[in-house]
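A single protein chain has been removed from this complex, and every other one stays in its place.
This part shows chain A:
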Amino acid sequence: MPFIDDGFEALTKPFYNGKKLTDPISAVEDKNQLLPAFLKVKGLVKQHIDSYNYFVDHEIKEIVRANRIVKSDVDSSFWVEFLDIRVESPENVGQNGSTTNPKVTPQECRLRDATYSARILVDVAYTRERQKIIRRNVELARMPVMLRSNKCHLYGANNAKMEIMNECPLDPGGYFIVRGTEKVILIQEQLSKNRVIIEADDKNSIITASVTSSTHERKSKTYVTLKKERINLQHNVLAEPIPIVIILKALGGLTDFEIMQLVAGSDARYQDDFEINFSEAVVAEVFTQQQALEYIGARVKMGMKGRPARGGPPQPRRSVIEEGLDALANIVIAHIPVEGLDFYPKAIYVAMMTRRVLMVRHNPKLVDDRDFVGNKRFELAGQLLSLLFEDLFKNFLSSLKFNIENTLKKQHRAIPADPLLQIGAQGKHITEGLNRAIQTGNWTVQRFRMNRAGVTHVLSRLSYIAALGMMTRISSQFEKTRKVSGPRALQPSQWGMLCPSDTPEGEACGLVKNLALMTHITTDADETPIKRWAFTLEPPAEPLRNFSGAEMHKKGTYIVHMNGTPFALTRFPKKFAANFRTMRRRGWISPFVSINVNENLSAVHIATDEGRICRPYIIVKNGKPRIKESQLRMLQAEKVTFDDFLRNGVVEYLDANEENDTLIAGTEKDITKATTHLEIEPFTLLGAVAGLIPFPHHNQSPRNTYQCAMGKQAIGAIAYNQFNRIDTLLLTMVYPQRPMVISKTIELIHYDKLPAGQNATVVVMSYSGYDIEDALVLNKASLDRGFGRAQVFKKYAADLQRYPNGSRERIGDKDPALEKNKALSKDGLADVGCMVESGQVMIKKESPSDTTSSTIGMERRVEAFRETPISYKAADPAYIDKVMITQTDRETQLIKVQTRQTRRPEIGDKFSSRHGQKGVVGIIVDQEDLPFSDAGIVPDIIMNPHGFPSRMTVGKLLECLTGKASIVKGRRDYGYGDAFRSHPLEEMSAELVDAGFSWEGKDYFTSGITGEPLQAYIFNGPIYYQRLKHMVQDKMHSRSRGPRAILTRQPTEGRSRDGGLRLGEMERDCLVAYGASQLLLERLMTSSDAVTLDVCQRCGLFGSKGYCNTCRSSQEVAKMTMPYAAKLLVQELVSMNVGVRLQLEDEFPHPR
C-alpha cells in the first residue's frame, strides 16, 4: 500500500491522546488507537472513493466486456470489438486535442469553470475492407474524476504536493468538479435487491412475499401473495395473478407431489394450507407443463410481447407457449438465471417464497422489517455512474452501429467505412451524458425506466463541517411528503452504522441520515469462489440441485443462501458458519463477505453484494479480546496498519445481518463467556458532525440533532486553500480558535485544524432584559478586539460570449467622469483593494448590439456596443479582494471578481454554542458595565439562565466547567468531552478548587454598574461559540417607495427586489375588525396599486379619456379609483368571455 500522507499521520505518530512511545500501553484501554488506524485506511469518504475506484478499475471493464462486439446487419463481414477500456488521469486538453498542460489540478478546474475529467481510452479491433485492424488508446469519451480517487492527481499526494497543487490536505475529496462547481453524489438508500421480503397486511389478511430482481438487463418486481387462502404470483408482465401451482408446473414440469414437497416439505400444517392451491390448477384445467405455459403465455401483457431489441429487425411472432417460456425464463424473477431451460433453481426459489408466505401465516412474527438496516442497500457514486455509463455505452453502440451501417449501405464508397471516426463522434454523447447527469442530478437510465432527480448536490462549502457532513449524507428514496413514521424512526439496527443525531428537522427528518464514524459500505465481491469454498468447507455444504423438497425442509437441515438465492444444504449450520468465519478471519475470503444463521427460517445467509453497511469490531474469544499490547506497539511504531489487524483475526467487519449472530460488549467490563465481539470505541456510534459536541451523552437528544444542523452553518475556516478559492459565497472567520473542550472525533476529522468558532468567556446570568428569548449580551470590548469577526466573500463573474456572427463581448474603456466607474482601473476592471459601493461597476462589460446579422460579404461596419456591466449590488460597501482573468474550456474569456466584507458582530446576528442553543445578539454592552469577577474576568457573552431548564443541555454546563479547569491549569489534555468516555467531572472540580475557584464553577461577581457584589454566585467559564451565517446585514430590509411588478402594478416582493412589506390577510382582518377603514384604503389601494379609471355608468364597461367606446358617448362616464389588480381581473375575465359590468353608485348622493 502506498503511504498516503493525508493529515492523519500526526495522530498515529505520538499515539494521539498524548501518549508517547515510552508510555505503558494497556491493550484494553488503548484499543481506541485502532480508530485513527481505521480512518487512515478507510476514512470518512473512503466509501465514495472505493466505490468510484471499483467502477473505473473493474466495473467499467465488465460493462464493455459484456457489450464488446458490434456487428452489422448490412455487411456480415464487418464487426467492431472493444478489447479493453481504461480511464486515465485528468489532463488539460487544448482546442485541437493537443495536450497543452499535462496535468490539470482540481483547483484549476474550480477557478476556470472547467470539468475535472479524464480521457476514457479503448482498444478497438475492427475490419476495414476485410482486414482486421487493431487500434489502441482510442479516446472514447471523458469521465468526470472523483477527487482523491486513484485517477485523481491528489491520490497519494503528501502535504507538500497538495500545497503545490493549491489544494487543502484536509479536504475530504469524494466529489466531482463539473463546470467549476463541486458536485457530490449523495449515498442513496434503498431496499435491497434480489432479496425476498415478507410483509403482512393484517387488515385484509394478505401476506406478500416480494422480490425486486435486478440484473444488468432489467429490473422487475415479483410478488407471491396469499389472499383468501389462495396463493398467486404477480408480476408486471403478467396481466393477472397466476395461481402458484400453475407457475410451479410451468417451471420444469414438476409433479403435484414434487410441488407439495418443495413448498411444504413434510410439515402437515403447510401441506394442509397449500393443498387448496392445486384445485386452482384443476379449475383452470392445467395439468401439464405445456398447459401451464399456455395459460401463462396467454396472460403475458401485450406490448411486452415480441418487443424487438432496439435497433434490431422486428422479430417473428412467437407462439403463446414461447411467450410464457420467455416471460418465466427472462422476466419473472430475472436474477435467477435459467440456463439451458433448467427451471429447477427458479422453481426452488418460487417454492421458497411460497413456503415463507405459509410460514408467516402460522407465525406472524416471521414477517420482515423493511426498515431493518440489513434489508437496505446503499448506492454510491460508483454504482450510480456504472448504471449511467452502461446505458450511455449501449446507446453509443447502437448509434455507432446505425451510423456505420449508413455508410456500409452506400454502394460506392469513396473511402472505406472507418468506425474510428464514428467512435470519436458518438463518444461525445457519453461525455455529455455523464457531465449532464452529475451537473443536474437527474439520473435517467432508459432501460430501467429510472428517472431520479436530485441525486447530486452542490458541495456546501459554508464550513469545513458542512462539506464533511455532506460527504457522509445518505438520502432515502422514500417520499418526503408521505406521513409514515416507520422509515423515519431510529432503528435499533442503526446502532454504530448510522448517526442517531445527525438528521435534519422537518420534512426530511429521519429520511436523510448520516454515516457513523466507523461505517464502511461494501463493494461487490465475486460469489463464485465463495460458493466453491462453501462446497469444500468442513463440514461441506452440498449443492441444492441434488435434493428434493422433502430433504430440503427436513428438520435440522439448513439451506445456504448466496445473496438471497438458495444454492446448498448443510446439516451443521453453526459449525459451517464458524468455519466460514475462521476462513474470513484468516484473510482467505474477503473481509466484507458476511455470513449469518437464521434459525427461524432454517437458513444460512452469505452476502457478497455491494452496498451493505458494515463496521469493524474486536473479536473476543473465550471472554478475552484478541487484541494484544504487542500489536498496539507495532501500530504505534507504524509497522502495521489496520488491514494487518484484519488479516490477523484481531478485528473483523460485521454487517447489520451478521450482528444478529453476535453478542457485542460495549466495554471490556461487560465481557462475559458468551461475548463474541468488543466495540473498538463506543463514541463511534456518532457521526462526524455529532462528534463535535462535547458531552453529547449528557444532552437531551434533540439538542444534539439541532447542533448537527447548526454546526454546518457555523462560520470558520473552510479549507487551507480558502483564500485561493473564488466561491459564490465564502464565509470565513478572522480569528477562529480550537475549542477548549474537544473530542477524539474532533481530532480525527481535524476540526481542531479548521475550526469554526471561538472560546467565549460566558457568564450565565440575567442582564438588562435584552437577553430574553435566548438573546445574548455581548461585550463591546471583545468585539473591538476581534471576537466573532467574520469575512464575507462574494463572487461576481462575467463570461465574455462570442456570437455566431463573429461579434463578441468585450471589456470597455473606463469613463472617468462617471462616479459609478470610480473603482475601475484603466483596463475596465475593478482594482484590487478598492472599495465598491452600491451601483459601482466592477466589470465594464460591453455587448455587441447586433449579434445576429452576418458581416460576410459586406464591408466592415463599425460595431456598436451597449454597456452590460457587472456592478456591485449590496447596500453595504465591500472591498475588491481578487480579480481573475482566465479562459474556460469552451474558449471564452472568463472574468471573476471577488469582493470582501469584514463584518463585526452586531445586534441581531446569530450565535450558537455546540449544544443546539442558538440565540441572537440582543445588546452590546460596554466593558465597564459588565460584571467582573475577583480575578478581573469580564465576560464576552452573557447568557440568560432560562436557556437551561427546558433544554436540559447539561453537556453545556460540563463543557463550561471542563473548559474552565483546563484553562486554569493550562492543560489541553483535560478538555476531552467524548461521548461515554469524557473526563470525570469531579477531577475538573478539584482542579478548580485547587486554583482558587468554586467547586461548582459559580464564582463571586461584582456588578459593573453599581460596583456592589451580585447577590448570587454566577456560573461562568469558557464555552465554544459558533457564529452562524445568518446576519442581519443580509436580512434587514425596509422600503418607503420602490419598484412595482409590471403585471399588477403592486409593489414587488422580497428583499432582493427591494420589495414592499405585505399587509396580509390576517393583518387586514385586524384592521377590518378594528374599523380602520381609511387606513385599510390607504394600505391596500393608495400605497399599492391605485389607478384612476373611466367607467361608463350606462354600460358598466371601462372607457378611456372620459369617453365610452361602447356607448359612443361621454355623458355618463365617471372617474373612479380602484386597485389595478381589480381592473386587471375585470379585463382578464372579459378576455375569456365572462362579461363584467360595473354598477356605480354615489356613496354620498347629492340631494336632488
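Miscellaneous remarks
Note that a contact is a pair of C-beta atoms (placed from the backbone, for glycine too) under 8 Å apart; a residue touches a chain by one contact, two chains touch by 3 or more; residues count from 1.
One rule holds for everything that comes next: contacts and distances are computed from a predicted model.
Here one chain is missing from view; checked against "DNA-directed RNA polymerases I and III subunit RPAC1", "WD40 repeat-like protein", "NADH:ubiquinone oxidoreductase complex assembly factor 8" or "SAC3/GANP/THP3 conserved domain-containing protein", UniProt names that protein "DNA-directed RNA polymerases I and III subunit RPAC1".
Across A:129, A:784, A:813 or A:1132, the single residue that touches the chain missing here is A:784. Within the complete assembly, A:927 is the residue of A:150, A:927, A:1052 or A:1097 that touches the hidden chain. Checked against the full complex, the one of A:454, A:769 or A:996 touching the unshown chain is A:996. Considering the full assembly, A:1013 is the residue among A:454, A:839, A:1013 or A:1106 that touches the omitted chain. Touching residues on chain A toward the chain that is not drawn are 723, 734, 780-782, 784-786, 789, 791, 833, 879, 881, 900, 902, 926-928, 932-936, 938, 992-993, 996-999, 1004, 1006, 1008-1017.
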